[in-house]
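The structure that follows is given in the form of structure tokens.
A protein chain is absent from this complex, but the other protein chains hold their places.
Labels run A, B and C following the written order; every chain starts at residue 1.
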Amino acid sequence: MHALVIHSPILVIAIPLLAAFLTPLISRVSEKARDILVIATLVFVEFLVIILARDIYLTGIHIYTLGASSPSLTIPEHYMVPVRIILEVDAMSIFMGIISATVSLAAAIYSLSYMKEETGRDMYYTLLLLLVVGMLGLEFTGDMFNLFVFLEILSISGAALAAFRTRFADALEGGFKYIVISAVGALIILFAIGIFYAQYNLLNIAALAQVIQYTMLDKIALALLVTALAMKLAGVPLHMWAPDTYSVAPAGTTPMIYVASQACLYALFRVCFTLYGVTLNTATIGWIVIIIGVLSMFVGVTMAVQQSDIKRLMAYHAISQSGYMLLGLGVGLAVLANPEALAAYGREAMSGGIFHIVNNALYKGLLFLTAETLFYCLGTRDLNKMGGMCRNMKYTSIFFIIGALAISGIPPFNGFTSKLMIYESVYRFNPILSVIAMLVSIITLASFTKAFQSAFTGPALPQYRNVKEAPNSMLIGMGLLTIIIIFFSLFPGLIVNTIVNPATDALINQASYINAVMGGL
Amino acid sequence: MMSKIVRTISNLLTPLILIFGLYAIMHGHLTPGGGFQGGAVFASGIALLIVAFGSYNIQKKLKEHHFSILESSGAVIFIGLAFGGIATVFFYNFLVGSSIFGHIPPPGSNPGDIWTAGIIPLMNIAVGLKVIAGLSVIVLVMALASSKIEIEE
Amino acid sequence: MATVVSSLDFWDPLVCIIAFIVLIAVIYLFRSRGQKKYKKGTAQTQIFLSGEEAPGAEQQHIKAQNIYWGFFQALKRYYDPTIKAHTGIINDYIIWFIALAAAIAVILFIVGLI
Partner (left out) sequence: MTGIIFNIPFLAVAALVGIALYIIISQRNLIKIVMGIVILESGVNLFLITLGYREAGIAPIYTNAPEGVMVLPIPQALTLTSIVIGVATTALMLSMIMLIYRHSGDIDSEKSRKMKG
């Protein structure tokens, strides 16, 4: 058990990678064995993430050095700096890891019956597991170059999944847009990494954070990194790929691609808080993040209201919700250099933003799955053609109501808790931002009222008389997320104190991240 | 299918290209080269065959799913080798000191010794397998698809 | 377990749920005191549209595109340019990207000078 905990940072990445390449081999033998392998892998990953999380909350940051003679040997003999690949898992990384693993598990279970009628399913599961590898690797790595590599793994598998249903022309278009913006973004990130290497001859995040000077070149690198990661997480005005890609990706993978973009949000804040930290002019970059966040919230939600394609509507809401996280964490970033303001409201704003990441991953994942269930059962994504579906699909409509109430911030659901934390703390930073956030929440409710009214209520339409409820595995996938949402709604204090606040402190406390690798040199 | 001259020349050249690719894979731990480079050279030999003989004729001998199996096994071998060192650390070079590729050369100038570098040559072979399969299947599938478009038009 | 304490106040979903249940009980109390005279299946329960025949099931349903018509009409000056900016062309996405990167770099540079 102890050995499992020590090796779990790499096992979490390596086991899905191994399983990803075993699936094509095993599916030649038996399709059932392959499905069992995929689900078992993801359950095991979830288990590893949870035991790793428990250990991190008890003992602190976990370091894993690949290829060394001991996992904690970060700096080899005769060297002054770390040269090996190092995985560094702190409370923030593991927080994102739990989200990724949980959503992936629910999505894979949901996919089991959803993908029954598709061809090339062994490739589908390979890509799905590779996406899990990309997300978890991006979250656990302690190395700028590996961040780029995992970002590319995530992008390639995500794009291939989005374009998986090649019989639809729009699926290919969505996938192509995703891979183009990902390729350009990732190359720009590589350029920024090259700038770091040119100045400091280092790639390790902790080692770089120790020596970074915030020179002119570092400013350019920061601008490139922030923009490229903002594009990957779909912040306005770089959000336009998101509705195209999210709306065409097959069910199950839509929440995963969304969570993958949240992993890029994590990377953005890892760069801002840990790599640059207080050396940079935090107020400026904080305000830039806040402005991107506010724009995302407002443009995302106003575009969502006028959509008539249910998955595009959901995708624009995903953009809008990312704005809340950018707002909360941006306020924290803006006051990072000011300890009094940070203690008074900055830390709470960050906690709100981080809590919103997990809440949003859950209910947005659930809503994406319900939207895809409608598409699966009705064969259309057009809200104008739907109506009266709560007669045929009782469970789906209940799941949709819960998700819609949670995303609109209606008490007592979990979305309300995190939004309340953001409103209160941001109000003390700048009241106007808080008012905009509340306005956006109201429009969110309005747009989900519209979606619910057009899809589920109203008289039974004759063309959908024979529509049946979705298959069991799809209901189990959605039910899993619903149960977690209800748990989070009932016990927000437990979640905030056990997993959210440690994550916030891990982001703020740059010194402990550096010391974990550099050993206080 | 191209003219007889092209076919004859490519018949002569292909074995040389393939052998050079395999050499680059096998000696990757000593000389410039390695799994990806050698695999790319090998796949360019297959691309030459496809260009000379047409994708349909090649597809009769080389099926896509064979490549798929080869690619997956390459990846599985690679990760399996990385898992081999898990007793110490993932990716630990557990073959150092053993009789297979385990010889440790003295530092500084020394005559070349093939049996060095531990798991690295084995990993080169695994990566080589994967790259050969991956690049060949990409070229083959694209050639097949583009020839189909030409036939349709 | 359930309470989130912030610097200003606290939030407890259980209190909210209890308040909700009490509210529902009160509403039910009012409702139970109402009249029960109407008969199902008669004209009392049918749709009344100024004396005209009620439309069939398909026409009764309000389509998604008709909802919030006035809202969009009022915000036309915001919506027209915004929708126009969402061209769906991949080149435009990269233009936005380069423009934003340049803008952030310039802002960081100018702030650094001050």
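We adopt the following convention: a residue touches a chain if its C-beta (ideal position, glycine included) is under 8 Å from a C-beta of that chain, and two chains touch if they have at least 3 such contacts.
No experiment lies behind these values; they were computed from the predicted model shown.
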| item | value |
| --- | --- |
| Where the missing chain makes contact, among the chains that are shown | A, B, C |
| Of B:26, B:62 or B:141, the one touching the omitted chain in the full complex | B:141 |
| Residue of A:156, A:271 or A:406 touching the missing chain in the full complex | A:156 |
| Sites on chain A contacted by the missing partner chain, in the whole complex | 83, 145, 148-149, 152, 155-156, 159-160, 163, 166, 169-170, 172-176, 179-180, 183-184, 186-187, 190-191, 193-194, 197-198, 201, 203, 243-244, 247-248, 303, 307, 312 |
| Residue ranges of chain C at the interface with the undisplayed chain | 83, 86-91, 94-95, 98 |
| Chain B, residues in touch with the chain not shown (by the definition above) | 30, 34, 36, 105, 107-112, 135, 138, 141-142, 145-146, 149 |
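We adopt the following convention: only the chains that are shown with their structure count from here on.
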| item | value |
| --- | --- |
| Pairwise touch network: line, ring, star, complete, or other | line |
| Top chain pair, ranked by number of contacting C-beta pairs | A-C |
| Whole-Å gap separating chain A and chain C, where each centre is the average of the chain's CA atoms | 24 |
| Chain A and chain B: spacing of chain centres that average the CA atoms, whole Å | 36 |
| Chain A to chain B touching residues, read off their complex | 7, 10-11, 14, 17-18, 20-22, 24-25, 28, 64-71, 85 |
| Residue ranges of chain C touching chain A (in the complex, touch as defined) | 1-9, 11-14, 16-17, 20, 57-58, 60-65, 67-68, 71-72, 75, 78-79, 82-83, 85-88, 90, 92-94, 96-97, 100-101, 104-105, 107-109, 111-112 |
| Chain A residues within the chain C interface of the complex | 176-177, 180-181, 184-185, 188, 216, 219-220, 222-224, 226-228, 230-231, 237-238, 240-241, 244, 281, 284-285, 288, 299, 302-303, 305-306, 308, 344-345, 348, 383-384, 386-388, 411-412, 416-417, 420-421, 424-425, 446, 450-451, 453-454, 458-462, 489-494, 496 |
